[in-house]
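Of the protein chains in this complex, one is absent; all others appear in place.
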Amino acid sequence: MATVQQQLADFPVAEAGGRAQTPFQRFRADFFASRLATVSLYVLVAIILIAVFAPVISPTDPYNLATVTVLDARLPPGVKGSDGITFWLGSDGAGRDLLSAIFYGLRISLGVGVISGLVAVCIGCVVGLTAAYFGGRTDSVIMRIVDIQLSFPAILVALVLLAILGKGVDKIIIALVVAQWAYYARTVRASALVERNKEYVEAAKCLALGHRRILFRHILPNCLPPLIVVATLQTAHAISLEATLSFLGVGLPITEPSLGLLIANGFEYMLSEKYWISFFPGVALLVAIVSINLVGDQLRDILNPRLQR
Amino acid sequence: MSVFVIRRLLQSALVVLVMSLLVFVGVNVVGDPVEMLVNPEADQAEIARVVQSFGLDRPLYEQYGLFLLNAFKGNLGLSFVYGEPALKLIVQRIPATLELALAALLMAIMLGIPLGVFAGLRPDSKVSKTIMAGSILGFSLPTFWVGIMMIMVFAVMLGWLPSTGRGATVNVLGIDVSFLTWDGLAHLLMPALNLALFKISLVIRLSRAGTRETVLQDYIKFARAKGISNARVVLVHLLKNILIPVVTVIGLEFGGLIAFSVVTETVFAWPGMGKLIIDSIHSLDRPVVVAYLMIIVLVFVIINLVVDILYSILDPRVRLRDVKA
Partner (left out) sequence: MAGTGPTLRVEGLRTHFFTNDGIVKAVDDVSFAVDRGQTLGLVGESGCGKTVTGFSVLGLVDPPGRVTDGRILFNGEDLLTAGEERLRSLRGNRIAMIFQDPMMTLNPVLRIETQMVETVLAHQDVDRDTARQMARDAMGKVGIPSPDERLHAYPHQFSGGMRQRVAIAIAFINKPDLIIADEPTTALDVTIQGQILFEAQKLCRETGTALIWITHDLAVVAGLANHICVMYAGRIVEEGRLDDVLDWPIHPYTRGLLNSVPSQKKSGERLEQIPGMTPSPLNLPPGCAFKTRCPRADHVCDAEPELREAVPGRRIRCFHPHTQGTP
């Protein structure tokens, strides 16, 4: 008998027994196991803080016409302006401090990306859950639409909509939502389909709970892991898409200078080697997108049940 | 095989029909069709003429029929800016865009597959890690910004490559192409690389994942146990297996290349249909926008169709499934 117990003690049981962690603790430990992901998360938090507190931490208010002067236009990085303020990253064509403009730009870029993402998640959840839960005709019609939409690149869908709708913050959010909802719908449907056939859903049905309650209180929480991963990566995509559309001049109006618009503004000074006006906003955009992507990759690795040890 | 092709053809036709309906609704229900199709500066007589020719005074379903009929005849209105048929303008620009997209596709395949397979075969080597870091960057870098930086470095600072335009073109079978002259090639290199960057990263990832999965398969070990050369194991046994998913994705992504050429063409002033659509959106040249939409839908449907057929040729299992079905 002793031998059998020894056997058990040698085996994974010991590991599980020694690790009396809550799922969240294990999740956190897994996440911070990768140094790259840890750094990315810190960078991402810093970027979000910058975006939220842009008006507080910016050296100057780049959109206050009283302080911005054309005399300071196109100063290279590190040069002092007429107010005695140092333009650490140089100034743009209108004499604005580029660092401050980038802080404000991050605010707009992240804001548009996150808001459109949230709306798209909501729509995608409802559509995906509906398709999975009711199945049959409802499902095939919905998924047909999703498939057709997904066969067109997001940038094209957004471009077409903006061509019809015109510029504006609301318009670009609509365009980004329309371009993204199908990804979420597909993700939610796929995991909801798996959940739908499990016993606990059967049990809930037997209790005669309402459809809405079963869907949102029982099935949805179990679909969250893949949804979180897709949402993270899609947000990076949305930010990049917004920047691209704004650069093309079909996205945000000049009154809402996101990073994409800042880069577009610097484009005309490119040929005279005034690189910084486009370069630094691009670096900010890049850092934001890379850090979100890396965090998303790590989330996918630890939330993917196929890879779980 | 023919059953397979016919079924896919019917599906494609259906998608085109649905999309034309959506474009029609977009133009006629969401927007004001008269505003969409008639030059804002047109007089009353011109408006009446367009209303008549597009049947805008008739019931919606009849209008849709007419829209389809006109579209079939290639009549999608006159460009406000150029005064020419919108469709003709787009069609003229297609070769430039196709050339750019094909060049980018070629780069993605020629660079992406070898790099990805290498990274998959030696996942722990320094070179592989560099390749993968590069591909993460390639995924995250916004295309337009990379394009600007490329112009900055290679055209402005180093002066090696021209920054805009197509350069000297040669007329082959009635189509102007750039890649047959040195000047044209120099003009093509940067935009094509810019457009390809994202796809190269994608192909690297796919090839690497495919390679890592495939090398663990018994049939690779069995092939090695047969004593055939390593080159043959990699180039025949491994490559043919990973090519299936890679080709599918590359094929589907060809549409993405055409869509993203909008960005690259704008940055590099490449005279393709992507630049035309952006210019047309800016100048409110709506007939051109509508025509572009219809063409792009058609292009995408054709691409999806071709990919499906290619896929079935490459993977014997798909063929069989379809015969049985």
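Order as written gives the chain letters A and B; numbering starts at 1 within each chain.
What we mean here is this: a contact is a pair of C-beta atoms (placed from the backbone, for glycine too) under 8 Å apart; a residue touches a chain by one contact, two chains touch by 3 or more.
As the structure is a computational prediction, the values presented were derived from the model and not from experiment.
Among B:Arg49, B:Lys240 or B:His282, only B:Lys240 touches the chain left out of the display.
Considering the full assembly, B:Ala223 is the residue among B:Leu76, B:Ile131, B:Ala223 or B:Val307 that touches the omitted chain. Residues 217-230, 232, 236-237, 240-241, 244, 314-317, 320 are the ones on subunit B that touch the missing chain.
The working rule: only the chains that are shown with their structure count from here on.
In whole angstrom, the spacing between the mean C-alpha positions of subunit A and subunit B is 25. Those residues of subunit A that touch subunit B in the complex are listed here as 148, 151-153, 155-156, 159-160, 162-164, 236, 240, 243-244, 247-250, 260, 263, 266-267, 270-271, 273, 275, 278-279, 282, 285-286, 289-290, 293-294. Chain contact summary for the complex, subunit B toward subunit A: residues 15, 18-19, 26-27, 30-31, 136-137, 139-145, 148-149, 151-152, 156-157, 163, 252, 255-256, 259-260, 262-263, 266-267, 277-278, 281-282, 289, 293, 296, 300, 304.
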